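Note that one protein chain is taken out, while the other chains of the complex remain in position.
A and B label the chains in the order they appear, each numbered from 1.
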Amino acid sequence: MSAPIATGYNFAYLDEQTKRMIRRAILKAIAIPGYQVPFASREMPMPYGWGTGGVQVTAAILGPDDILKVIDQGSDDTTNAVSIRRFFQKTAGVATTTHTSKATIIQTRHRIPEDAVKEGQTIVFQVPIPEPLRFLEPRETETRTMHALQEYGLMHVKLYEDIARHGHIATTYAYPVRVNGRYLMDPSPTPKFDNPKMDMSPALQLFGAGREKRIYAIPPYTSVVSLDFEDHPFERGAPDRPCALCGSTGVFLDEVVTDDKGARMFVCSDTDFCERALMRRTAPEEIA
Amino acid sequence: MSCEVPLLVADHVSRLYGSRIGCANVSFDLYDGEVVSVVGESGSGKSTLLSVLSGSTPATSGRIFYRMRDGNTRDLATLGEAERRLLMRTDWGFVRQDAAEGLRMGVSAGANVGERLIGAGERRYRRIRSEALDWMGRVEIDPMRIDESPQTFSGGMRQRLQIARNLVTRPRLVFMDEPTGGLDVSVQARLLDQIRSLVREFSLSVVIVTHDLAVARLLSDRMIVMRHGIAIESGLTDQVLEDPREPYTQLLVSSMLQV
Partner (left out) sequence: MTAVRIREATKSFHLHLQGGVTFTALSQLSLDVERGSCVALHGPSGAGKSTLLKMIYGSYRCDSGSILVEDVGGAIDVACATPREIMALRRRTLGYVSQFLRAIPRIGARDLITEEARVAGVEDEIARRRAETLLERLNVPARLWDVAPATFSGGEQQRVNIARGFVVERPVLLLDEPTASLDAANRAAVEDLVMERRRAGAAMLAIMHDVETRDRVADRIVEMRAPNGGGGLHV
């Protein structure tokens, strides 16, 4: 499955000066958890919205010995995941994997793997809109001031609106968090189910927004608190059924339509997790 | 009484735009529960003055003092940005002529009122909700419309919502910039009446800018007449209206509709 290394490109596509520039932004982002660091985002050989921010962050931190996993909505085999994985196979020749535990770098769009990540691993998130206050306050000058002065009341206005309309906080993804008791952060469009995994995570979490030219980070073992009201506390929203394939419970499920008569099933969104759970169930002795 | 400290002091406040005068050398004291109107025609500098007093535009010269809730009087120029903004969303209110500037048109009426409470640290949904409902009632907006966007509200309702939004944190000082401008006469009367009652009920100190002398007469204790950026005459509202001294003030008063 590994493609031949393409010639004529620098290791991991970006030139070294660009990678240094991005690394400086990443270091700053790690030093100020949750703060959006501007960086000179480059044109990448893929359209905006396909993870150009995440790809640049991955390119900047990738070394020859790294093992890369790329997921899109938890899946290793969707177009986006496959093409980004191929991109780095071709331009960096690094090893890739679908196993969460074997990867050193996991680039992700919209999920955090079900398996617990560990120290030494890095999760790279693809971010479309890094500014959580944008929809309520379109002026960038104003939102920056709000961050500077920790005036985050506006975010609760959004949550208030949710409860007023739906009776509960209906935000299910891109659920705002407060990082290290300081910066308000958009955890990218991951489901709120994954928010608790960000809190005190042993892995380094990096966020790249290519179109918006912003990088931010959560260093390992940093507190990440989901915003809520005292009388409407944050709820993770655990699914009420097991995976229809592997039978796992307490995992994030995708709804899959199985025919054109409306039949559907709910299966693990993390395909790697699902496959191995299935294998454990059918042939437990083969698993080391 | 005589040792009472003013809430707001403007001390020779000027704002220049290059060589053009926004307002020049304006001085006055505002005490607790007092309403001062600033009248004059468009371009007289009254809105500039309001913007300088409320700290949104820096003064070119002169100083503005405010007695904070802790009793200490501070030079507003020495306040940090964070302190100034905190003041603006708790102890001060600002009612603007264009409600779309004073409201958040993208969120519901309830959220508009709730935002200032949240900004002041309230994190209980039920409390925010009940305060919002209470304030909608006070300003005579049907509480059933709490979840509607102000986009669907009439001009008068928007202004009343703006007032509710401002007063929910129980400010001591409210700036008003032509709060009844652009409204139908009947709507104006109702709004003025409500402002008047709320000012009394909460002993608000108010600086109100208006070109309408009838508004000033109904609401204010004292009046400042501005022309070409300069305060040309000031005094008790009834004194300025009944015994205007300056030619320009006499002209303004003689042009006033007798109600």
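Following the convention adopted for this analysis, a contact is a pair of C-beta atoms (placed from the backbone, for glycine too) under 8 Å apart; a residue touches a chain by one contact, two chains touch by 3 or more.
Bear in mind that the values here come from a model prediction, so they are computed numbers and not experimental data.
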{"item": "Missing chain: touched chains present in the view", "value": "B"}
{"item": "Per the touch definition above, residue among B:82, B:100, B:236 or B:256 touching the missing chain", "value": "B:236"}
{"item": "Positions on subunit B where the hidden chain makes contact", "value": "1, 29, 31, 34, 189-190, 193, 196-197, 200, 218, 221-222, 234-236, 238-239, 242-243, 245-247, 250-251, 254"}
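In this section, only the chains that are shown with their structure count from here on.
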{"item": "Centroid distance [mean C-alpha coordinates] between subunit B and subunit A, Å", "value": "47"}
{"item": "Subunit B contact footprint on subunit A (complex, rising order)", "value": "135-136, 145, 148-149, 151, 153-154, 156-158, 160-161, 163-165, 229-232"}
{"item": "Contact footprint of subunit A on subunit B as seen in their complex", "value": "81-82, 85, 104, 106-108, 110-111, 114-115, 118-119, 123-126, 128-129, 146-147"}
